[in-house]
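Of the protein chains in this complex, one is absent; all others appear in place.
So, chain A:
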Amino acid sequence: ATLCFQAFLQMCNLPIRVICRANAEYMSPSGKLPFIHVGNQVVSELGPIVQFVKAKGHSLSDGLDEVQKAEMKAYMELVNNMLLTAELYLQWCDDVTVEEITHPRYGSPYPWPLNRILSYQKQWEVRRKMKAIGWAGKTLEQVLEDVDQCCHALSQRLGTQPYFFNKQPTELDALVFGHLFTILTTQLITDELSEKVKNYSNLTAFCRRIEQQYFEGQERDSAAIAAPSSKRSLLR
């Protein structure tokens, strides 16, 4: 999810600095990651951040008409509904993955026994949520099938265009990029999830294009410039 924000802010041409903190969830006003810290304001979650950035005068979706905006919101909900839930499911409800990867990673900043307690607590929370929305009864195959359906829909919508809505990137592009890139590059026990995404060549090309355009440029810039204060920076 962090990647969605970075992509979005890059697309708006706003320079940012990424900091990793163990207690980030507690620093965030809504308990959700990631959040941005601008001057003396703290804003978290994609929706409020987009609105905040819009209020400051940068918006990516101004060129869309009403029907396209409706479509964009609908696709963002689809991504949140399917991809995000599938990622959560895979991380917390698939026993093998939980044991081998999630528990160690989630609990790593803390000493024993806090790491085990916190990760079990989070797991219990996620499983409760899955049960409430009806995903608890799903097997891994069904979840993968849902992801496949979602990717198929995204692939159809993208077609051969460079971005989802003509030539300009929008919030939807940032969101999709964040999720797909995470799926493609995260190491899991099995590669089935990333295989599903790799089946759609236009989606992988889309990810690569955005990475090259917005992220490799940033690395070159930060290596070249010695004094960051000389850059116009909105975010500390």
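Some observations on this one:
What we mean here is this: a contact is a pair of C-beta atoms (placed from the backbone, for glycine too) under 8 Å apart; a residue touches a chain by one contact, two chains touch by 3 or more; residues count from 1.
Following the convention adopted for this analysis, contacts and distances are computed from a predicted model.
With the options "MTX3 protein", "Pyruvate dehydrogenase E1 component subunit beta", "DNA polymerase epsilon subunit 3" or "Small ribosomal subunit protein mS29" in hand, the undepicted chain maps to the protein name "MTX3 protein" (source: UniProt). Contact with the chain that does not appear here is found for just one residue of A:I49, A:C150 or A:C207, A:C150.
Residue positions on chain A in contact with the hidden chain: 29-32, 66-67, 69-71, 73-75, 77-78, 80-82, 128-129, 132-134, 149-150, 152-154, 156-157, 159, in rising order.
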